[in-house]
Structures are given as structure tokens and as C-alpha cells.
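Following this message is one structure expressed as C-alpha cells.
Here the complex is missing one protein chain, while the rest keep their positions.
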Amino acid sequence: MTLDAATRAAVLVEALPYVRRFAGRVVVVKYGGNALASGAHGGAGDRVLARFAEDVVLMRAVGMLPVVVHGGGPQIGELMGRLGKTPEFHDGLRVTDAETLDIARMVLVGKVNRDIVGALNLHGPLAIGCSGEDAGFITAAERDPALGYVGDVASVDPALLRHLLREGLVPVVATIGTDATGQAYNINADTVAGAVAVALGAEKLVFLTDVAGVREDRGDPTTVMRRVGADALDALVSSGAVGDGMVPKARACTHAVRAGVGAAHVLDGRIPHVLLLELLTDEGVGTMVVVS
Amino acid sequence: MTLDAATRAAVLVEALPYVRRFAGRVVVVKYGGNALASGAHGGAGDRVLARFAEDVVLMRAVGMLPVVVHGGGPQIGELMGRLGKTPEFHDGLRVTDAETLDIARMVLVGKVNRDIVGALNLHGPLAIGCSGEDAGFITAAERDPALGYVGDVASVDPALLRHLLREGLVPVVATIGTDATGQAYNINADTVAGAVAVALGAEKLVFLTDVAGVREDRGDPTTVMRRVGADALDALVSSGAVGDGMVPKARACTHAVRAGVGAAHVLDGRIPHVLLLELLTDEGVGTMVVVS
Amino acid sequence: MTLDAATRAAVLVEALPYVRRFAGRVVVVKYGGNALASGAHGGAGDRVLARFAEDVVLMRAVGMLPVVVHGGGPQIGELMGRLGKTPEFHDGLRVTDAETLDIARMVLVGKVNRDIVGALNLHGPLAIGCSGEDAGFITAAERDPALGYVGDVASVDPALLRHLLREGLVPVVATIGTDATGQAYNINADTVAGAVAVALGAEKLVFLTDVAGVREDRGDPTTVMRRVGADALDALVSSGAVGDGMVPKARACTHAVRAGVGAAHVLDGRIPHVLLLELLTDEGVGTMVVVS
Amino acid sequence: MTLDAATRAAVLVEALPYVRRFAGRVVVVKYGGNALASGAHGGAGDRVLARFAEDVVLMRAVGMLPVVVHGGGPQIGELMGRLGKTPEFHDGLRVTDAETLDIARMVLVGKVNRDIVGALNLHGPLAIGCSGEDAGFITAAERDPALGYVGDVASVDPALLRHLLREGLVPVVATIGTDATGQAYNINADTVAGAVAVALGAEKLVFLTDVAGVREDRGDPTTVMRRVGADALDALVSSGAVGDGMVPKARACTHAVRAGVGAAHVLDGRIPHVLLLELLTDEGVGTMVVVS
Amino acid sequence: MTLDAATRAAVLVEALPYVRRFAGRVVVVKYGGNALASGAHGGAGDRVLARFAEDVVLMRAVGMLPVVVHGGGPQIGELMGRLGKTPEFHDGLRVTDAETLDIARMVLVGKVNRDIVGALNLHGPLAIGCSGEDAGFITAAERDPALGYVGDVASVDPALLRHLLREGLVPVVATIGTDATGQAYNINADTVAGAVAVALGAEKLVFLTDVAGVREDRGDPTTVMRRVGADALDALVSSGAVGDGMVPKARACTHAVRAGVGAAHVLDGRIPHVLLLELLTDEGVGTMVVVS
Partner (left out) sequence: MTLDAATRAAVLVEALPYVRRFAGRVVVVKYGGNALASGAHGGAGDRVLARFAEDVVLMRAVGMLPVVVHGGGPQIGELMGRLGKTPEFHDGLRVTDAETLDIARMVLVGKVNRDIVGALNLHGPLAIGCSGEDAGFITAAERDPALGYVGDVASVDPALLRHLLREGLVPVVATIGTDATGQAYNINADTVAGAVAVALGAEKLVFLTDVAGVREDRGDPTTVMRRVGADALDALVSSGAVGDGMVPKARACTHAVRAGVGAAHVLDGRIPHVLLLELLTDEGVGTMVVVS
């Protein structure tokens, strides 16, 4: 790249105060299973992951404390298919019986989590995978008996994550939790990301998605909001203007900022280095959710 | 139980000095995949795991620093079968292609490891699962190109495990390592247990198996040795008197005690509370391997 | 001893949770002067002391924080006799003039205390003798001018003992205190044991005596109580059912448990390893006094 | 500024690894008296100082440990003139009598140092001025009796500066030192900058000048070297190719890199944000002196 | 000196409890510019400074935390004269324009402060000079626009001084402060001394002057008060009985003791070792101001 000195200096002078401001602060990033699925974005899943890993490593390098939370829906579906397991639904939601939970756990903890840890550790011994079962740090509650082992977050004990962060590690969290009897549950990753951000008193909660941001009108891509208050976003959810897969993200965002997280962001993970652009430039990208 | 006071006092007076001696010392326990396989020991896999977990929790409670290393051969075979994957062999050893590695990783990290963590955490938020990929703590080296992703231990960085131990956690280690390019390998769990014990300067390395100990004559169950020096054991391996599955355990034992581990033990994991009996009584059980 | 593995395992599984529970907790043990007197228990005073020392050393070894408080009535009487000093009484209580105090102090601090310290230190440099005069940690108040230098506990400053415990030492306390003018007083050892237990926030206060426990009817050895509440015990003292030498112990017990000590125990010090049996088995021995 | 996202991302991805690399590292910056002189650079002395201050504050903000060393020749000359003091020379070097020393000290410590501290503290309570007299941290040696109170650096005790750095402060150093009798000396600021960098084990030593760098041929501005080894630079000084005011800088550079400073730089202080450009971009600017 | 043992012992027994009492306590000493002026006290300025330095060093040696605050009026006037600058007055107070401020700053920070630091550091690397500009620790407020850059103390941040004291250093404070825009002001040194004593929670505030103490009647040297309450002293100021240069000292004293400083003292700095005599003897010297 042949940028002139003035341009470089301008970007640096803009970025460094953010570096200072976010040093020592927790940033929880939800990385979606879609982004990782083979074939996603024109067969570019691996390249997306590599660039994401580069951003997370740079964030850590300059003193931020990133925590990655991930899902893995497509990958779970794929293994179920290979094992000849037919998904069952209840009110449109997938029923998770013991065997499905076993499959989900193997895929999330033993595959998706490992792939992210591996991509990060290409840059050095930085990342450690964990699931909410480890040191029992995510307590789950059954959502609906008819859905089987689908859980909600009952509580998050931040001690383990804090402690890993203090050692300079990047925790990569698979979203399995356990209840008091030791029973494991699969929990929605957007919800976990929000709960983890709140428990850690995060500065930011970031959702990397495959859309440009939250639209004021779900059908109109030109209505992506640059900034929206929690109340306004809740109203858009209630009215149905925001819907589908964006609903748990929106709810996690409004919950998080009301519980003290500095800001929540919905970004397009396909933009190269979108995390750095959001964190280190005045303009930002995607949609920022603030408390009001 | 109605034991008289003198008996109780005698057991306690014998045990407490060991409690003191092992306080703050690392004990690496290899827990075999066989013991966990459903149907093992008359369908009693779960009961064996529960009792094992109780012993580990008591060890931790009185100040020892247990580290669990586990395999999972039978469980990997089972999932391969369900996925219609035919095992391929080279010189009698299973070839591990990319897909097999993926399956092994899912089973070890996402299933067996989780089951052990879950059994321990029934007693409190004690255990944390990890694999050698986490913080890159096990560096692997390819064993033989013809075998694919089967690795040997190149090195173990004890920092992560030390640090988890310092926080009062019980690490449960799945035996996947990575090389400098980030490629993952499946590594023999006996070998990993030995290398971890050496890296941590463990006081003891314990193999829980389904035999009474190491036999001087593999065909004669009455020849179980109570105590054997590293040189003598090596000679028994060379002569073929010790063979089959006992070979990697024997090698791990002799390597470990020569590298400073206090003693290595091969115990019958089917004896209830065999860990406590070995650690806290004068007599001990099974076979003890010492440096000479 | 040839105990089978199951018996040993059972005792250990029962004991280890207590080891964990009492780790880091203070246990104040009152060791009576009678037990030490030559000729006591069929000339077995030394053997009793040796076994007592072994128990205290094991308690310390597994992480408890024992504090020993002792009396020495018989030994004081003996030296007074040798010096031709005739005891004088007031209302049935011995009058302690300056010379008697000097004798008591020499015997308690310079003889009984030394014997206990010596017995403990046979196991290593563990014990340190001290009296309430050291760093002025027991402030005394005159009980009755007619009795001379017989004191009550006005206050106990736990700083010195805490600090010795923190260094891994076992304090052995002779029960001399001083008032604000520097005047020394001899104080009842049962009372001091209770006050020390309260000041240290002890988990347990244990009186080693030569009876099986507190009897509901002082004249009937078959009425030893296994467990009694503080109010009930006070009532037994008031009614005279509990009397004589048991009264200061009973008062110390009820005071201590009401002031936060976990439990108080009156045990038969002649039972070998009675301290370990009480602390590390489900059944316990002797009489346990609880707050209600 | 309207830069596109890709440009911004590229600058950041390039800069952040340098931020990480220099975090916690000392960078000693010599800021010349010329740059501060009123009228310098088209009357722009204040603007140059303000931009310099901004860079230093940003360096500190992202975790580097900048130390500023300054001269003040022109300002000393000006006050001498106003006081009617005629400079006296010996072999072409200015003689510093007691009165001149007093004037130099007033100007350096009481004026130039204050101006730099003031410019930095506009951004927050960051900077602390000090001279080598403080806590006696620069020990001076007389250079030549004929020159009077002109000193060389005998030694630098880094304790005071380390300690100020640890408190998050930016030390601004006026180059007065004292000998064992307490006599003060004025010392060349280039020399002090080099000695301070060595004493602190600095990562970098940077000279901000009003030329583009060190020229291979002093008369030819097109011969500025991008990178030069210490031996080569010494040879250029010996041959006279490098001369005049560049000599003490060149000597400080070669001395520093041979004594362990990572690299030394001669930069054009008139380029806006030249410090950030040098530190945080791959290309660098000016001349870099390395050990070989 | 040939003092008999009893005399020496008597002085020591009297002094040592004060040494203990003041160990770790801050004593702020205002050292006047007059005392330093050449020719003061029969040309003895240097000898006075040397003896003052010896006392401060001894105070530090025995564990007190001295802080020196100094003025420099005569020295400022002298340099103004040499530069041909005519003082301008407003309501009898000197107007401080930008040039005067520059001169004051050069003299205070670059000359008087240096001389005191130098005298102290003859005893070892103890003293560090600083001005209220350093780390912005004295915030100034304009007193009266007509007076120019003459400031009052708006606030003192004790962090820098505390931190220097913790490192074993003796801070020597020049009384320049800055406002929020970075503008510097010259502030009365008596006022600064009082404000620093309050901010540090000093045990004592001591003014070294050239009079014997505060007189009840300014015209009568025989009316020096040994001890006076803050209210009584305020009344004497209001009535004019205390006047001239004593007014800012008196105000600083009454303000300081009311804000928690243990006591304030006005002493005759010409008495050899007057600081030690005041601090370490029962009688004291000069005038002591107490809260009531």
C-alpha cells in the first residue's frame, strides 16, 4: 500500500485515543455459525474466520480483552443429517432430545469451538476454548419441557472468564450450560453473548452477522439504522419491524445496554476488519444500540 | 458402617501424614476410555465414573492438585461406525485422515471430556475441560506420514495447567495437540499423561486400567508386581513379557520417573476408591514404578 | 494392622470431607493439668501426652489450626508443698498471695507449658509456648480481693495468636494474664480456653477431661449426653445436676457457642486419638454442646 | 477526512502490531532547542511544540513510555544577550563561567523545560519536569577546565526516571548534572539523551531535528540514508562526511545502539506527527541507526 | 562538646518519643526567599541554607516526611532589575505581566529551587525539585485581572507529592500553578505551603522567618506569643495587631489547623537547628498555632 504520510498520520491520530480508551476493557464478540459454515460467502468461510481471528488478535495485542461467543446451528444440522437423525419441531422450534444434545455438544465444543481456537492460535498461544459447563460458569434453566434440552441462561459466574482474561488469554465460549442436577442444555448463542457481556461489565457487545445492521424496516435494506436507543429498538421488535433471526440479537442488545454494557453493535462480518473499523474510527459501521 | 474407634483411629493416623505429604502436589491420573464405555464392567461405566469423580474431588478437597488425562478409543470407534466410516490400517495402526481426526476431536473434546467434567462438577464448580490445543499447550509432531494425523508429544507447556491448578480447578485434558502450522493431531493418551506429569513436576502419575497391575508374565495374572524399577520394567517390555496395551503405559511410567516424577502407578480402576487407597495407605495397591 | 481395602476406603471417604471443612479453621483444645500429673491414669501421664501431641501434630499437618490451652493445678500444689507453703482458703477457694502467684507462674509457664511444647516439638519445630502476659494478650481483672491474684478474663487480643498461627506454629497457652498496672493474675484455664476460642472465632472448642462427657445426672455415668443445647446445659448447671469441676467447662462451652464458636466438646482424653475421632468421623465421641 | 474503510483498515492492521511491540517500552526523544525557538519554521515554534506534545501523549496513551530530553541553546543565548553578557570562546567552544551556568540553568529548567511540560499537560496531568540534579540522577564530569562548567555525563542513575514512568508520568529532562561536590554543569543534550536511553534500556532513541536525516554527504541533501550501521556511521564522522551539529547526535546514536538500545533515529521534526509515522508504520522516515 | 552523660541521656529520653511520634508524618516547611538572598543575615545566606538542609536531612533520616515550599521575591526583583524591567504596581501589589511571569518562573524554578535542591543533595540523592505545574498538581485561579498572572490556589492534588515521599524523596516545591487552559500563575508561597499541608494531611506546618514568632503587638518584640488559637490569631489580624508580611502566614496557619493539620509554627530561621528544637523537645520555640 502506498499511502502518503499525512493519511497514515490522520488515521493513527484518530485511532490511538480509542486504543487508550478500550485498553483493559472487555469486548464480547458473538461470531455466528453461519460465518463458519463451509460454502458461506462464496466458499469463503475460512477466509472470513482468518480475518476475524486477525482482528481479535490485534484487539488483544493493544490491550483490549476480547471474549468470543459462538453458535453452530448449521454444523449441528449437518452432523444430525449424516447420522440419519430427523429434526423434530414444536411450535416451530427444534426439539432437543438427549441424542440431539449429545450431537450439539460434540459439534459446538468439539468442532466449531476448536476451529475458532485453532484460527486464533495460529498467531500464538492465545485462545482457550471453554463451554458453560467448565467450572459450571453458565447455569441453565429449561425453557420449555416440550423442547427438551433447550435452555435459557439462569446466571453467568464471571470468575472463570475474568481469570482467563487476567492471564492474557482469549476465551472462546461454546454455549452449553448446566442446571443444578448437572443436566446440560443447549442455549441460544446470542442470548449467552449478552449475558456474558453483562456479567463481565463489558464495554461493548458486538454481533457479527451477514447483514449490514438492524433495519428500521426489515424488508428494506436501505433502512439500516446507524444508532438506535434501547426503547426504540424494543418498539421495532414489538411492532414486527425487526424480526426473525434479528430478534434474539436485538433483545440481547437492549438487555445488555440497560444492564450497564457501554454499547452493543450489529455489524456485517463480511466487511474485512469490521471489528477494527468499529472500534478504532470515529465513524463506526453497522448499527449501534445505546441505552437511550 | 459400624467400625470401632480403634480401627478408625488407626486408618486416620496412617492416612493423615500422606494427606500432609501430598498437599500442594500434582497427581496426574490417566482415566481410560474403556472405563467410560457404556456396558463396561457389567454396564457400570457410569458408576465407575461417579466413584472416580468422588475420589478426585476428595483429593482436591484435602489439598492435592489432581489433573485428569483421558482417552476415548471405543467412543471414537462407535461414532465412526455410526457415520459409516470404515477404519483403515497401516502396519496394524489406524490411519487418521482429516475426517477421522474431526470425529476423534468431536468425541474426545465434545463428549468424553464433557462427561468427565460433568461428573466432577456434580460436586461443585471444580473441573474445567481443555485440550492440548488450548493456549497451544501441547505441541504435537507427526509420528508417521502413513498414519495421517496421529501425533507424538513434541513438548508440553505447563503454564496453562499450573495456572488453572492455582485457581483451584481440576483440569481434564483431551489429548489433541497442534504443530507449528496449527494442524491438529490425535495423540495416545498414556503418552500425554506421562508428558504432562513430567512437565508439571508431578508427585505421582497414576494409570487407572481394568487389570490388577503390571504382570511379570503377561499371561499369568498371579505375577502382578507390587513394585518395579524403571530398568527392570524396560527389560520386561523389551523381552515381550509386558506387551499389548500395557506398553505405552509402561513406557510413560519409566520415562516419567526418570524425568523426576516421584512414582508411577498402574491400578485397577474397578476397585472402589482405588485412588484414595493408593495415595493414603501404607500398603498401596497395584504396581508402583520407581526410578530404580 | 490388616484392614481390608473396603474398610480403609470407608474411613477415608468419611474423614476427608471433614479434613476439607476444618482446613484453615481454629480448634482450641484445653488440655488438663490432671492428664499431665505423674501417676495419672496408672502412671501413664507421659503416654497420654505423647498421643495427644501426635493428634495435635496431625491436625496441624492437614491444615487445621490447633491452639492448646492448659492448666496445672496438681503441679502447682506439689511445688507449694515442697516449698512448705500451706494453702489458705477463702469460701472454699484457694487464696493466691504474691508468693503463690510466683509459684503458679513458674509451674505453669516454666514447667507444664514446657512439657507440652517439648512433646509437640518431638515431631518438628511446631510449638511455641506463651502466656497471656506475652504482648499483653490476655487482660485480667481481679475476681475478688479476698482471693488475691486470682483473675478473670477481661479481654483477649487475638492478634498475637493469629500471627503465630499464620506462621504455621501451634501456640501453647499458659493462663496468666495481666491488668493495666502490669500485675499478673492466675486465671482458670477452662475460662481462658473459652475466651480464646471466642476471640479467634474458633470452629471448635474441645475440653479433654478424664470423664466420658457431661452427664445429665452427675452421679450416674450412664447419663452422658451425646449432644446438648446451651440453654439445656445452663439449666443443668443451675439445678446442680452438672456440678463440681464440670461447671467452669460447661460455662465456657455455653458462652463460646453463643459467641459464635461452631461447637464445644467435652471428651475423654484417655481414649487414644480421641481428637481425631471427634473431628474426622461422622459419629463423634463425648458430649457436643451446640448453640441450641 | 473521508477515507474509505479499506484504507483505514490497512493503516490500522499495519500499526497495531507496533503498538503491541512498543507497549511498556521506553522511547527517549531528544527535542531540540531550535524547534522551540520563536521564529523557527516560519514563526511556527508553538505549533511544532503542540504537535510534538500530541504525539508524545498518544504514545503514552497506548502504553509506550516516552522520555523527553531537551536542549535550549538559542534561548540561553538570548537571555545572555539581554543581560549584556558577552559570550567567550575557547577553541571555538563557549566558555561557561558561574554566571553563564546560572543563566543556562534558569533558561533550561525554568523556561524551556516548563514550556514543554506545559504543552504536554494541556492533555492532562502527565508530564513532570526534572533536571539531572534531582535526586542526583545525572552525575557530571568536567570536560575541560578551560571551558568552565561544561560537563560530560559520568553516569545516569535510572531509578528516578523508572519510578516516574511507573507512575504513568512523562519525564521531561533538562540537561544539568552535578559532580560529587554538588557543583552543577551544563551538558550537551544529545549526549544526555543517549546516556538516558542506555541507562533505561530504551527500545528507541529518537532525535527530532530540522533536517530530513543523516546525509552520506553532508553537502548533498539527496544523500539522506534510510538505514546505517554504527560502524559505517562512525566512519562517516571520522571522514568528515558527517559533521557539525550532526556529530554529537551521530555519536550518541552509535553509542546507544552498541549499548543495547534497539535503534536510534534522526528524524525531521517539522513533519507533522513524525514520531507516530516512525513508530507505527512499516516504512519509517528519516535515518535509522542500527548496531550493524 | 563535652557534655556529661546525664545531660545527653536527658535530651535523648526527651527527644526519642517525638521521633517515634513523627515517624511517617508529613511536615511542610516554608523556607523564605529572604533567608536565601545573598547578604541576608550578615552575608550568611549560604550558612543558613546549609544548616536548614542539615535539619531537613536529619528529619528525613529519622523517618519524618519533610516537604519544602519556597518563595523567592528578592531574587525575582533582582533579575527584573538586571533586565531593566520596571515593576508596576496596582493598589500596592506588583502587577505580573507575561514577561514578569517568565522571569519569576525562571528564578523560582531555575534558580532558588535548584539552590535548595543542591544544598539538600550534598547529603545524598534525596531532594527533587518540582513546581505546581508538574503533573498539574497545583491548580491556580486568577486573583485579580488587574494584577495579571498572580494566582490563588484553587486546589492541590497530593498524589504526586505522596508518591515522591513514598520513594523516600524530599520534594522542594516552587510555587507556580496552572489553570485549566494551561496558563501559569505565580502564587504566594505562604499560601501554597498551607494548601500543601492541608492536602497532605500534614502533622505540622512550619514557617521559617527572620523574626522570633508572632507578636501580640506588632510593634513590640517582647510580645511574641508562645501558643495561640486560630480564632485569637484571626482576631489579631482583623484588629491590625498582626500585620504586613505576617498576614499571609497567619492566614495559612489558621486555615491549616482548622483543616486538620496538627499544628502550625512560626519560627526564627536564624536560630541554628530551630527545626529540630521545635520538633524534638518538650519546650518548643517560636509561636505555635493550634485549632483552639
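All chains are identified by letter, namely A, B, C, D and E, in their written order; residue positions are counted from 1 within each chain.
Rule of thumb we're sticking to: a residue touches a chain if its C-beta (ideal position, glycine included) is under 8 Å from a C-beta of that chain, and two chains touch if they have at least 3 such contacts.
The structure presented is a predicted model; accordingly, all values stated were derived computationally and were not measured.
Engineer: In the intact complex, which of the depicted chains does the undisplayed chain touch?
Structural biologist: Listed by label, the shown chains it touches are C, E.
Engineer: Which residue, C:5, C:95 or C:128, contacts the hidden chain when the whole complex is considered?
Structural biologist: Only one listed residue reaches the unshown chain, and that is C:128.
Engineer: For the chain not shown, which residue from C:67, C:108 or C:236 touches it across the whole complex?
Structural biologist: Of these options, the touching residue for the absent chain is C:108.
Engineer: Who touches the missing chain here, E:61, E:146, E:159 or E:180?
Structural biologist: The one listed residue touching the chain not shown is E:61.
Engineer: Pick from C:157, C:216 or C:268: which residue touches the chain that isn't shown?
Structural biologist: Result: among the candidates, C:157 touches the missing chain.
Engineer: Need a quick check: the contact residues on chain C for the chain that isn't drawn.
Structural biologist: Contact residues on chain C toward the absent chain are 82-83, 102, 105-111, 113-114, 117-119, 121-122, 124-131, 133-137, 157, 160, 163, 167, 169, 176, 178, 182, 184.
Engineer: Tell me which stretches of chain E touch the chain missing from the display.
Structural biologist: Missing-chain contacts on chain E: residues 1, 3, 5-17, 19-20, 23, 54, 58, 61-63, 271-273, 276-277, 280-281, 285.
In the analysis below, only the chains that are shown with their structure count from here on.
Engineer: Quickly list, by label, the chains bordering both chain C and chain D.
Structural biologist: Per touch definition, common to chain C and chain D: zero chains.
Engineer: Could you split the other chains into touching-connected groups, assuming chain D is not there?
Structural biologist: A, B, C | E
Engineer: Can you spot which of B-C, A-B or A-D is a repeat of the D-E interface, where more than half the contact pairs line up?
Structural biologist: The same interface as D-E is formed by A-B.
Engineer: To lay chain B over its twin chain D by CA atoms, how big a turn is needed, in degrees to the nearest 5?
Structural biologist: Here the rotation carrying chain B onto chain D measures out at 120 degrees.
Engineer: Relative to chain E, which chain has the most distant C-alpha mean position?
Structural biologist: Centre of mass proxy via C-alpha means gives B as farthest from chain E.
Engineer: How many angstrom lie between the centres of chain A and chain B, each centre taken as the mean Cα position?
Structural biologist: Chain centres of chain A and chain B, defined by C-alpha means, are spaced 35 Å apart.
Engineer: Need the CA-centroid distance for the pair chain A / chain C, whole Å please.
Structural biologist: Chain centres of chain A and chain C, defined by C-alpha means, are spaced 61 Å apart.
Engineer: On a C-alpha centroid basis, what's the spacing between chain A and chain D, in Å?
Structural biologist: Taking the mean C-alpha position of each chain, the two centres sit 47 Å apart.
Engineer: Which chain A residues reach two or more other chains?
Structural biologist: In chain A, no residue touches two or more other chains.
Engineer: Based on which chains are in contact, what kind of graph results: line, ring, star, complete or other?
Structural biologist: Shape = line; chains linked end to end, path left open.
Engineer: Kindly provide every pair of chains that touch.
Structural biologist: A-B, A-D, B-C, D-E
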